[in-house]
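So, chain A:
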Amino acid sequence: MIKSTGKASTIARTLMSRTGFSSSGIILIAILAVLPFIPPFNSEYILRWLVVGAFMAAQAVAFDLTAGFINVVNFGFAAILGVGAYTSAILANTGPHIIVQPGISPWIGIFIGAFASAFLGFILGFLTLRLRGLYAAIMAWFVGIALLGLARTLTPLTRGSLGMSPPSFFDTPSNMPYYYLALGMMITIYIVTKLVTTSHIGLAFKALGQNFDAARASGINPTFYRVFNFTLSCFFAGLLGGFYAHYFVSMTPKAIMHTSKSVETLAIAFIGGRGFLWGGIVVAFPFVFLLEYLRSALPQLPGIHIIIYGVLMILVMIYYPNGVAGFITELKKKLWRLRKPEKT
Partner candidate 1 sequence: MLKVENVDSGYDFLQVLWGINIEINRGEFVALIGPNGAGKTTTLRTISGLLKPKGGRIFFKDELISNLPPYEITHSGLSYVSEDLNLFVNMPVYENLLMGAYIIKDEKKIKQTMEYIYELFPRLAERKKQLAGTLSGGERKMLAIARGMMSNPEMLLVDEPSLGLAPYLVRNVFDALKTLHGEGLTILLVEQNVNATLDITDRAYIIEQGKIVLSGKSKDLARNEHVQNVYLGI
Partner candidate 2 sequence: MKENTEVLKTLGDSILEYIKRKPAVPGAIAVTVVIAIIIGIAGGPAQVVNAIVAGGMWALLATGLTMILGVMNVPNFFHGESFMVGAYTAYFIFTPIHLYLMDNPNKFLSTIAPFAGFFAAAVIGFILGSILEKLVFYPLRSKTKERWVMNSFLLTVGVSYILSNGVNLVLGPNFRGIPRYWDVPPIKFFTIRLTVDRLFAFFLAMVVLLLLWYFMGKTRTGRAIRAVSQDEAGAAMVGININNIHTLTFSLGTSMAAIAGAALLFMFQAYPTVGLRPLYYAWYVVMLVGLGNVSAAVVGGFIVAFLQTATQQFFGIEWGEVVPTVVMMIVLIVAPSGIFGSEVKGIQEQ
């Protein structure tokens, strides 16, 4: 009996370490889970910010899978997210505004949308296969612009710039269920990404991202791993796109697919720390709060939040290229080194 609990706890511990949840990670998640019941956060108004925070955090994790590991900045990320959103929205449509009325439940549509995005990611992976670093980033940007153009052009399906109003997930005005849905998605995406990146696949990603030729000479097949990486990252993007469609219930091509949306995700992921995955999560919530607060407090200064994003990103890139997560990790190491002599 005792032995088996011991075994169970070891398994739990390995699972914890594999999924990357340290005790502080568990505490963070617990706090996020009870947050909607604690006073300033239990108003619908603030709750909405929390939803956006979880949504941005999940995006940052999915984005970091490509940017932080295989070193390709996917500038078409927002556009691919938009493809997921549009697919799900079109599938859920019942109204006469567009030519098809499949009326599929959003709960199914969101996955079909994710697969559509994954397929695009698959293609993007192949397209950028022979291109390295910068070329791949610019190519992804072009693809993003083309997708945005398509969403605007295919008016019979998307109503073009007028935008669509897909149905919502839940039949309630409350943000509460959406918050848990977003949080759940964030945690799931994080766990899956972490599992992949701590396995030997993640090692292959990092090797390819840091020295392409040496990775190949060590027997890593670049085609498989890069395409796999893009496909997975874009699958998550599509999933989040579906969430966007059925949460905000109104969308235009520019509002979700524009390059500036990719840049927002990029800023959060990079300020959080490239290749750390959890950096984006730590940064996303305070950021969304700060920026939403600024937006509501200073309505006379439109776009101030993007300027702050920009300035912070520049400062981080110059003075702390490993971001917040890198800073925390180093701090921890230093503290640990300080504590060590006391022990002995």
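Behind the choice of candidates: all candidates are chains of the complex that A comes from, given by their letters.
Some points to look at:
In this section, a residue touches a chain if its C-beta (ideal position, glycine included) is under 8 Å from a C-beta of that chain, and two chains touch if they have at least 3 such contacts; residues count from 1.
All figures in this text were calculated on a predicted structure; none of them were measured in a lab.
In summary, of the candidates 1 or 2 that share the complex with chain A, the touching one is 2. Residues of chain A touching candidate 2 in their complex: 71, 73, 127, 130-135, 137-139, 141-143, 145-146, 148-150, 152-153, 209-212, 259-260, 263, 266-267, 270, 301-304, 306-307, 309-311, 313-314, 317-319, 321.
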